[in-house]
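Structure record follows, encoded as C-alpha cells.
With one protein chain removed, the remaining protein chains of the complex are shown where they sit.
Chain nomenclature is as follows: A and B, assigned in order of appearance, with residue numbering initiated at 1 for each chain independently.
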Amino acid sequence: MTIANLNIAWLLPEILILTMACVILVIDAYLPKQLRNLTYHLTQGTLLGAALLIIAANPMQPILAMNDMVIIDAMSVVLKLFIVLIVFFTFIYSREYLQDRKIFKGEYFVLGLFATLGMLIMVSAHNLLMVFLGLELLSLSLYAMIAMNRDSKVATEAAMKYFVLGALASGMLLYGMSMLYGITATLDLTKLSQSVSEISNDRIVISSVNQLISETEEVELAIKNVEKHVTTITNSPIATKIAEIIEANIETDAMVIIKPMLASSSQNYTILVFGLVFIVIGVAFKLGAVPFHSWIPDVYHGSPTSMTLFVASAPKIAAFAMVIRMLVDGMQTLHTDWQGMLILLSILSIIVGNIIAIAQQNIKRMLAYSTIAHVGYLLLGIIAANADGYAASMFYVVVYTIMTLGAFGMIILLSRTGFEADKIEDFKGLNERNPWYAMIMLIIMLSMAGVPPMVGFWAKWAVLAQVINAGFVWLAVLAVLFAVIGAFYYLRIVKLMYFDKPTSLVPIEAGVDMRFALSANALIVLLLGLMPNTLMAICLGAWGISV
Amino acid sequence: MIKFTFYLFSLILIFASVRVVTVKNPVHAALFLVLAFFSSAAIWLLLQAEFLAIALVLVYVGAVMVLFLFVVMMLEINFSQLREGFVRNLPVAGLVGALILLEMVFVVGAWQNVPPPVATEIPNIVALGQVLYTDYFYPFEIAAALLLVAMIAAIALTMRPHNRAKYQKPDQQVSVNREDYVRIVNIPSEAKD
Partner (left out) sequence: MQDTLLTIVLAPLIGAIIAGLLPVSRRIAHSVTIGAVGLAFFLSAYVFYQIIFAGHAIYNETLYTWLVAGNVRLEVGFMIDSLTAVMMLVVTFVSWMVHIYTIGYMHDDPGYNRFFSYISLFTFSMLMLVMSNNFVQLFFGWEAVGLVSYLLIGFWYTRDTAIYANLKAFLVNRVGDFGFALGIAAVLMAFNSLNYGEVFGLAQAGEYKQTISIFAGHEWSMITVMCILLFVGAMGKSAQFPLHVWLPDSMEGPTPISALIHAATMVTAGIFMVARMSPLFELSTTALSFVMVVGAITAFFMGLLGLVQHDIKRVVAYSTLSQLGYMTVALGASAYTAGIFHLMTHAFFKALLFLGAGSVIIAMHHEQDMRKMGGLKKYMPITYWTMLIGSLALIGVPGMSGFFSKDAIIEAVHHAYDADRAGAWFAYYSVLFGVFITALYTFRMFFLTFHGKERMDEHTKEHLHETPWVVTGPLIALAIPSIFIGMFTIGPMLFGGYFSDSIFVAAAHNPFDPEHYHGFISFMLHGLIQPPVWLAAAGVGVAYFLYMKRPELPEIIAKRSGIVYKILVEKYYFDRFNDWFFAGGTRKVGTFMWQFGDVRFIDGFINGMADLIDWFAGVFRKVQTGFLYHYAFAMLIGLAVMLGAFVY
C-alpha cells in the first residue's frame, strides 16, 4: 500500500478534529481561569472548520480510504455534517450552564471533540473494527463527560450505570463480531456482505439439495438430479464445490463426501444469525431500544442537563449510522433475520417508552422515555429493509435530534445557578413568564408528538409509509395507536405552559447566543415542517434515490 | 496430549470463574480471577496464539488485576452488604444463565467445520507487527486517541488542583527579606507626665 492509497485527503475533517482536540487540551492546561472562554471558542471554530471540510470532501462516488477502513459516501457526508452542527449547538447551549455550576472545564470541550471524532468514525466505518473503535471512543468520552460534575452523587451514579451497562453491551457486540469473523474470516464490510450473501445462498442450495436427495432412494439418480441443479446456480461456493466433487468422483463416493459436507455447512448460517443477535443487542443498547434501554432514564435524569443534551442528540445519529453500516452494508442479505429482531425491539420500545413516560414527573426522565419511543419509530424505517425505508429513518433521526436539541435546550434555559428546571411543574405558566420561549417549547413538543405542520409529523409519516409499503400494516397501526397515547405527555407540557399559573416569576436570563440559537432551533423545526422536501430529498439522495 | 492439556486448563478455568462469583472474600475473588486469566492464556497457547497469551497475562494479570487488588485492599468496602441479595437472586439468575449457556452450546457446539489454524513460519508477533502499522494503521491511531481519552478522563475526574497537602517551599523560605516583613513605626508613648 502506498501513501496515495490511503486517501488521507478525504479524512481531513477527522484529522482536523483530532489535531485540534490535542492542541486545545494543551492550550487549556496553561490558560488562566478567566480566559477559559478561549477553549470554548477554539472548539466551536474547530467544529465549524470540520463542517466546512466535510462539505468540501463530498465525493461523487463512494470512496474507500485508509485501506478500506473508511468509506466516504453520500450518507456519511450528510450524517457527519449534521453531527458536527448538532454538537456545535450543544456547546452553545451548554456554556452558560456549565459556567453557572462551576464545571466549565476545558476537558469538557476536549472530550466533546473526541466524542465527535468517535461519531465521525462510526459514521464512516467500513470495517467492523472501526465501528467498534468509534463506538468506544464516543462512549468513553461520554462516560467521562457525564461524571465531570463529580460532586454530584446523581451524576456519578448515572455515569457508573452507563459505564457498566455500556461495557456489557460492548462486550456483547464484540462477541457477535468475533462470531461473524469466525464464519466469514473477514472484518471488512464489503467482504462481509459478500460472504454473508454467499452463505445465505448456500443455505438455500443446501436445503434444495437435501430435498432432491431425499426424494429418491437411488444414489445415481439422486446425484444426477443434484448435478443438474447445482450447475445452474451461481454465487454459491457450496454449489461450485458440490459440482466439483461430483465431477471428480463416481456417484456413490460423491454422495459419501457430499452428505456430511451439507450437514456441516448448514451450521454456518445458524452461527451467522447467532452472531447477528449479539450485534443487534450491542446496537440496541446504544440506541436505547427496549429491553436494553435501562440506562437511558437514569443517565438522562442523573447527568447535568448539558451532558444529557449531548448524550441525547448527536450520538443517536451515530448509532443510526452504526446500524446502517453493520446491518445494511454488512448483512443486507440477512434482512429477513434482523427484520424480525428489529420488529420485536421496535414494538417493545414504542409500547414501553410511550406508556412509562406518562407517569413521569421529571421532565428529563420523561424525555428519556420519549427517546425510547422515538427509537422505536426510528427502527420502523429500517424494518422496511429497502432504500426508501433507510432514507425515512435517516430523516427521522436527523429530525429527532434537532427536536431533542431544542427540548433540552429549553430545560437548560430555565435552569439557573443552584436550580435545575427538570420538574414538569417548572414549566407551568411559561406563557405568562415569557411567551416567546413558551412558543418555542410548544413547537418542539408538538413536533415530538407528531402534530402537523411541524416536522415531527413528516418524520413519523415517512417511516409509517415505508413500513406499510413493506407489508407490516399491523405494526404501523400499533405505532400510531401508541403515538396517540404518547401525545398525552407532550400535550401535558403544552397545557401546563399555557393554562396554569407559574410557580415562580423569576425572569429568565440567557446569553444572546443561546437565545438566538434556541430560537433558530425552533424555527428550523417549524420551517422544516412547512417545507420538508429539501431535507427529505437530501436523505433520499444519500441512498441514491433521486426525487 | 493436547486434548488432556485442553481439558485440564478448561476445567481450571471454569472452576476459577465460578469461584470468582461465589467466594466471600473479595481478595480471594480477585486472585481466582487471576487464575482464570492464566488458564485462558494457557488455552490460547494451545491454539498457537502465543502473542495473545502473553499479552493477556501481561495486560490483564499484570496491570488490571493488580489495580483491582489495590482498590479492593485500599477501600474498605463492605462486601457482605453488597452480597446480600446473592442467594435470593440465585435461582432466577441461575436459570437465565443456564438458558443462555444451553443456547450457546447448541449453536456453537454443533459447529463442525472449524477452519484449522493456518500453519505458518512467521511467529504471531511478527505477523501482527507487519499489519499493525500498515493495513491497520488507522485503527491503531484511533486506539491511541482512545487511550488519550482515558487519560484525560482519569485526570478530569479525579484531579483536585488545590492540593490539601501542606508542604514547605524552601526556595521561598530562604529568599525572605527583612524589608518585606518588618516595618518600624514611631509611636509616641503614653506617659502621664
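Brief remarks on what is shown
What we mean here is this: a residue touches a chain if its C-beta (ideal position, glycine included) is under 8 Å from a C-beta of that chain, and two chains touch if they have at least 3 such contacts.
Owing to the predicted nature of the structure, the values given are computational and were not obtained by experimental measurement.
Within the full complex, the residue among A:13, A:106, A:134 or A:297 touching the omitted chain is A:297. The missing chain, though absent from the display, is touched by one residue of A:360, A:404 or A:447; that residue is A:360. Within the complete assembly, A:344 is the residue of A:8, A:219, A:263 or A:344 that touches the hidden chain.
Set against the missing chain, the residues A:168, A:387, A:468 or A:537 yield one that touches it, A:168.
Remark: the omitted chain is touched by one listed residue; of A:10, A:97 or A:274 this is A:274. The omitted chain makes contact with subunit A at the following residues, 160-161, 164-165, 168-169, 172, 270, 273-274, 276-278, 280-281, 285, 291-292, 294-295, 297-298, 337, 340-341, 344, 352, 355-360, 485.
Counting the whole complex, the residues of subunit B in touch with the unshown chain are 85, 89, 92-93, 96-97, 99-100, 103-104, 107.
The criterion applied here is as follows: only the chains that are shown with their structure count from here on.
Averaging Cα coordinates per chain places subunit A and subunit B 29 Å apart. Contact residues of subunit B toward subunit A in the complex are 104, 107-108, 110-115, 134-139, 142-143, 145-146, 148-150, 152-153, 155-158. The touching residues of subunit A, counted against subunit B in their complex, run 1, 6, 18, 22, 25, 66-67, 69-70, 105, 107-108, 110-111, 114, 117, 121, 127, 129-130, 133-134, 136-137, 140-141, 143-144, 147-148, 150, 182, 185, 263-265, 267-268, 270-271, 274.
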